[in-house]
Structure formats: C-alpha cells, structure tokens
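A single protein chain has been omitted; all remaining protein chains appear in their positions.
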Amino acid sequence: MTTLYFVIMVALVPVAFWAARRRAFAVVEGRPGVLHSLPTYHGLLVAVIVFIPMLVVFALGTPAVGRLAEARAVAALPSDVAADLLRRSAVMREVANVASGNHAGDPAPGIRAAADSLVATRDAGHLAVLVLGLAVAAAAFAFAYRRIAPAFRARNHFERFVRVVLMACAAIAILTTIGIVFSVVFETYRFFFDPALKGRPTVSEFLFGTEWNPQAAMRADQGDIRTAFGFVPLLTGTLLITAIAIAVAGPLGLFSAIYLAEYASPRLRASVKPILEILAGIPTVVLGFFAALTVAPLIRGWGESFGLDVSSESALAAGLVMGMMIIPFISSLSDDVINAVPQSLRDGAYALGSTKSETIRRVVLPAALPGIVSAFMLAVSRAVGETMIVVMAAGLAAKLTFNPLDAVTTITVQIKTILVGDQEFDSAKTLAAFALGFVLFFVTLMLNVIALQIVRRYREQYD
Amino acid sequence: MPEALSIRTAAESSPAAATAATAAPREIKVTARDVNVSYGEKQALFDVDVDIAARSVMAFIGPSGCGKSTFLRCINRMNDTIPICRVTGRIEVDGRDIYDPEIDVVQLRARVGMVFQKPNPFPKSIYENVAYGPRLHGMATNKAELDAIVEESLRRASLWKEVSDRLEQPGTGLSGGQQQRLCIARAIAVSPEIILMDEPCSALDPIATARIEELIDELTENFTIIIVTHSMQQAARVSQRTAFFHLGRLIEEGPTEQIFSNPKDRRTQDYITGRFG
Partner (left out) sequence: MTDLAVSRPVTAKPALDVSSDAAKARIRARYRAERRFRFYGIAALVVTTLFLAMLLVDIVSKGLPVFKAHSLVLDVAVTQDAIDPAGKRDAATIRAADLAPVMRDALKSAVPGPLGRLGDRTLVRLLSIGAADDLVADLLRNPALIGSTIRTRLLLSDDADIYLKAKGAVTSRRGDGTITPDAKSGAVAIAASGPAFAVDLARIKAVMVERARVLETEAARLDRSGGAAVSDKVADLRREAAELLGRARDPAGEETLDTRLPSLLLSINGGLVKVEKLKADSAVGTALLPLSAASASSDWSVVTYATPAGDRKITDLEIALLEHLRATGKVEAHFNTRFFTSGDSREPELAGIRGALSGTAWTMLVTLVLCVPIGVLAAIYLEEFAPKNRWTDIVEVNINNLAAVPSIVFGLLGLAVFLNFFDLPRSAPLVGGLVLALLVLPTIIIASRAALKSVPPSIKEAALGVGASHQQAVFHHVLPSAVPGIMTGTIIGMAHALGETAPLLLIGMVAFIVDVPQAITDASTVLPVQVYLWSDLPEPAFQEKTAGAIIVMLMFLFVMNAAAIMLRRRFERRW
C-alpha cells in the first residue's frame, strides 16, 4: 500500500506539471511572451504545490497508521498478556510475524485475533492515508491551477521554493555536526552521570586512571577481574603511535615538499605528485593489512636477530605504516604553504649571496613556519583519529608503556572493539566507547580549529 | 503582462519615429531624480538628476571612480547583485519607477539590456548565446521563430555574415571584436528599449572599436543607448548628448557638441582639456 502511494505520488507530479503547463499556454492563446513567467515555471510550481502536501500526508500518516494498528492489536490481545510488559514485546513480534505471513505453524488464538486486528487496521489506515493524500493533492491542484494567469508570478514563487531547498541542503552540514555532538555528548553524559548505570566511573577516575579494562563490566559476577575505565593507557598508546608516525612522516613529508617546491623540475614534479596522490588514496584497511602481515613480522624478525623482544603487534609497525599514510598529507599541505611564500623574500636572500638551501632554511621555512606547524597539527589529528591501521596492527591490551616494540592500544581501537558486535545501550562498556568518541572528537576538533585558524591568519599575511 | 506587451509595440513602432530624432521634441525615456548610491559606508553617487531621450545615444564620461558605471548599473538594477549596495532616489523608465517593489527586476533587465566592458559570451554555441534571452522570455513559440530572431539579431549586430555558417561553434572561439558584437546581438535579441554599454570597446583594438561605433550609430534607430566611455573622442563620435561625472556627482549634461566645445563648468573644461583624468 505504501508503495502504491509512492507510485501514485510520483506519477501525479508530472501529470500536474504537464496540465499546468498546458493551461499556461492556453490562457495566453499560445503566446508565451505575454506571460509573466514561462509556462514551464507554471508547471513546476503546480507540480511542487501538489507534491509537498502529498509528501507531508505520507510522512505523517504512515507512522501514525503503524502506531494505531499496533495499539489496536495490543487491545485485541488477551488482557494478561497485554499487561505483562516483558512478554508483550515478544508477543508483538509474533503478532507481526503472523500478520506478514512469516509465522510457521499455528499461532495461539489470541495472537491470531491480534494479528487480524493489526492487518485490518493497517489496511484501513493505509487506504485512509491514500484517500486523504489524493484529496489533498486534488485540492492543492485546484487551488494552484486556478491561479494560472498571465500576470501570475509563477517563477518567483517557484524560485522561493528552490531557495528553501538549497538552504535545507546547506543546513544538513550543520545538522551532521549537531548529530555528532548530540550522540557523543548525550551518551557520554550517561556514562558519567546516569544513576541507573552500574560500574560507571567518575570523571577523574576516567581521566587519571591508569587501568583500562571495560570487558569485566559485562559480567558482574566475575569478582576477580576489576572493571576499570582509566583513560591514561589509551592516551599514552595513542600518543606513542602518533609520535612514531609523525617522526616518520614529518621529515619525509617536509623534505619531499621542500624538494618538490624548490628544487624539482616541472617534469619531476609532474611525475612525483601522482605517486604521493596514489599513496594518499590507498584505503587505510590496505595499509593495515600491510602493517599487520608484512611490516610487523619484518620488524619482529629484525628485532629478534638483534636479540630484542618485539611484540607481534608492536607500536612501531603500526606507527611506521601510519607515518606512510601521513607523508602525502604533510607534503601537500607544506608544498602549498611553501609555494605561498612570496618570491620577493627569496630574491632578497639570493641577492645577499645565499645558497639555495640557506635561502630555504633561513628565509622560506621561517616564513612558512605557521603553515607548516598547522600542517603538522592536522597530521596529528589525522593520526589520532585513524582507525583501521591500528585496529589491524596494534594490540588490544591497554598497557602503560612507552616502548615502541611493545603492543599498545589506542582510543580508536577500543571504540571499535567495544562497539563491534552486539551492544546494549545500558551497559557502561558500550557508553565508554561514546565517551572515548567524545574525547576523540573534541581533541581532533581543537587541533583542526587551531590549525585552520593559523592557516587563515597566515594566508591573510601574504594575500 | 501589459508592460511586456508595450515593449514590443514600442520596438516595432520605433523605425517611424526614429528618423526625426533631432528635430522632434525629445521623448524622455529615462528620468533620474536625486539618485544616491552607497556601498556600505562609502557613498558613490550624490543626487544625480538626468533625463535621457529615447532613440539617442547618451555618453557618460568622467575620470575613473567618478560613479558613471555605478549610475549605469542602477538603470537596470545590476547593483542589486552587490549585497552592500544601497540605492535611493527615483529612476523612471517610461515614467515608471524601476525601484518600485512591484517591478520585477528580471523583466526590467529584459527591457534594459546591457553590454559589458569585457566581452563575456556564454561558453556555449553562437546560436545558443543569442537564443538564450528570447527563450527565457518566451518570445518564440517554435524553432522557426527563434531562428528568425537569432538571424535578425546577428544581422543587426552586423555579425551575421561572419558567423552564419558556424552558428554551432562556441561563442568563446570568436575574436574579441566579434565576441563583443555577439554580446550586442545577444542583448538586442530580447528587443530591449534601452541598451547600456559599460566601456564596450575598452578591451578591443581600434578596428574592432570602429566597427562597434558604427554599429552603435545604426542601433540608435531603434534603441536608446547609454554608453560609459573613457575615451572622449568616442563620446564625441557616437553620442548626441554627454554627461560628465566627477567624484560621484553629475557635473554637467548637455548636447555633446556643446559639452566638448563650450562646457559650462570649470571641472568639465579641465577634464576635456586633459588637466586631470
């Protein structure tokens, strides 16, 4: 039935358009120049006027019918079942199965009655929605159709509608941010302050605790494993891997950028840039695979040949490959800022007899410093938020260590580990993931805001 | 729309009236009274009063930044596209205030065409460039009529001979002078009553400029033309009347000959003799 409604709605729109367009031609006896707006605009306006109310009726009516049908079905259930809230949801699932014909075997009579009531109400409701929709559409059409006249400003009205649509699209970007903030802040608040939640930590336990063990929160009966939500080991793990990544990507990315911007011939530039672009376009899951199956055993092998104890999920492997991921990022951002340094500064240095590298080190880089700093900040934010490489190549155990050969875990790994699989939204463990998400969002946001601010000010300086 | 109807009647009846442009009493097309324009805090135009006769060429001259382009852009409300621009006063076309909220700016611009400083053909075919306006305003009911309008407009812009065999080629492939004539063809295709030209020859070489000036002369038959120009020679060559702007004020307005031979204001005198500019 809902499909039928949809089909009718989609079919009516072109009909309305076509009818209105014809009418517009007719009112001026085929001379569109006399009209204020082209016939097409009259058509579009009427089509929109028909479509919107129908859509509203559909969007409001269909869920209302669903709710009404459910209420009627509950009313039709035997009273002892209806009163028992716990059983009711299971019974209602069965009712829904019977109603859709997916139920195997013979249902209990009470359930059969409820299912019949559900189907009957639903069908009647959908029919009512359809009739209402058609009536509204007819009324809207009559109203709009009658207004078609030479002087009627159909274009202006239609353009006002288009403007609202454009605005709504732009608003989605804001809504996304609000959605993110809403979801992480709300669940984080519950994690810390919901009195119904068992095993929730205090804010200071979370921020300064050195033990992270969310699994135990699942099984309250296990007395020997203490639930702990200490964030510090995750932070050190994340920072360790990020530091390794930046230690790799920083020099490589920056020197690549300097060479490309200052030394490379246009031909070399044209052939090296795609290499960096390819590297930037490689999905992180591929890098994770590379880190876990190639780099980590390699490092382990080397380490052992030197007699070092290397974990098979060492921070070094994850950090190295994450560094690889970040090289193109740092390089392209730095390239931009180096190119933005005015040639006149370089000329000044050359005129004093500086060599090229002296010019770069003493003049270009200091001038580009704010931009480079912001590139590094953005890179850090990237590394902190990166998930797949660490999920595949770093460990799970939260360990407070700064040894790069040890296995560490990160914020993103923990979010992923906690939330993959079935979650219950009333356990401290699940909510802990949202608290971590909140921290992640907040930290990266700060880094980005500051970095973008620096870049903006830097741009203004040289514009 | 009665206004729209009157556009065409005016345009159609114009050839008869055009012959006696100088002899007959002046028929006023555009009237401006107390026009003030400001961009944000900065006022660009002060109390401009001017009358512009139908089917004649009016030239606006003056040093850079004197407000002549600003005033030109008020006449078809192009200034509306600049958010911080504010216009007060009264500008009438055929006795109707064009800043009246009742006026549809889109229709106004169909009546008051514009040619810009730099040729700006659409990145489409020559045909599409000219046909766009007529299509927009529903001026043709079928392809044959549209073809006729396109041909007529290109002929009037004396471009037809050069492009009739390559109407499907992009307008951006023409030479600068041809592009500018294409833009003129595009403007006259919607049969405006007034054509505003904002330094139409400043990006062209002398030969192309001469062609455009010739064209302006021919167009006077049917259209009221208001041209902003940097070149006083050009103003002298093409216009019947000239207005001199300085520092946002209209200093002097009168028959072109008189302005150039016997200006009443010192500042006009200084400008045309090259003391400043």
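Order of writing sets the chain letters: A and B. Residues in each chain are counted from 1.
The rule is simple: a contact is a pair of C-beta atoms (placed from the backbone, for glycine too) under 8 Å apart; a residue touches a chain by one contact, two chains touch by 3 or more.
Everything numeric in this text was worked out from a predicted model, so none of it was measured.
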The one residue from B:93, B:114 or B:272 touching the chain left out of view is B:114
Contacting the left-out chain: of A:242, A:256 or A:332, that is A:256
Option touching the unshown chain, where A:48, A:392 or A:407 are the choices: A:392
Which one touches the absent chain: B:30, B:91, B:140 or B:183? B:183
Positions on chain A contacted by the hidden chain, ascending: 155, 159, 162-163, 165-167, 169-170, 172-174, 176-177, 179-180, 182-184, 186-187, 251-256, 258-260, 263, 272, 275-279, 281-290, 292-294, 304, 307, 309, 324, 327, 331, 355-358, 360-361, 378, 381-382, 384-388, 391-392, 412, 415-416, 419-420, 423, 425, 433-434, 437, 440-441, 444-445, 448-449, 452
Across the whole complex, list the residues on chain B that are touched by the chain not included here. 76, 78, 81, 83, 106-111, 113-116, 118, 120-123, 132-133, 136-137, 183, 186-187, 189-190
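Just so we're on the same page, only the chains that are shown with their structure count from here on.
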Listed in rising order, the residues of chain B that touch chain A in the complex are 1, 4-5, 8, 104, 106-107, 136-139, 141
For chain A, which residues count as touching chain B in their complex? 30-36, 38-39, 150-151, 153, 155-156
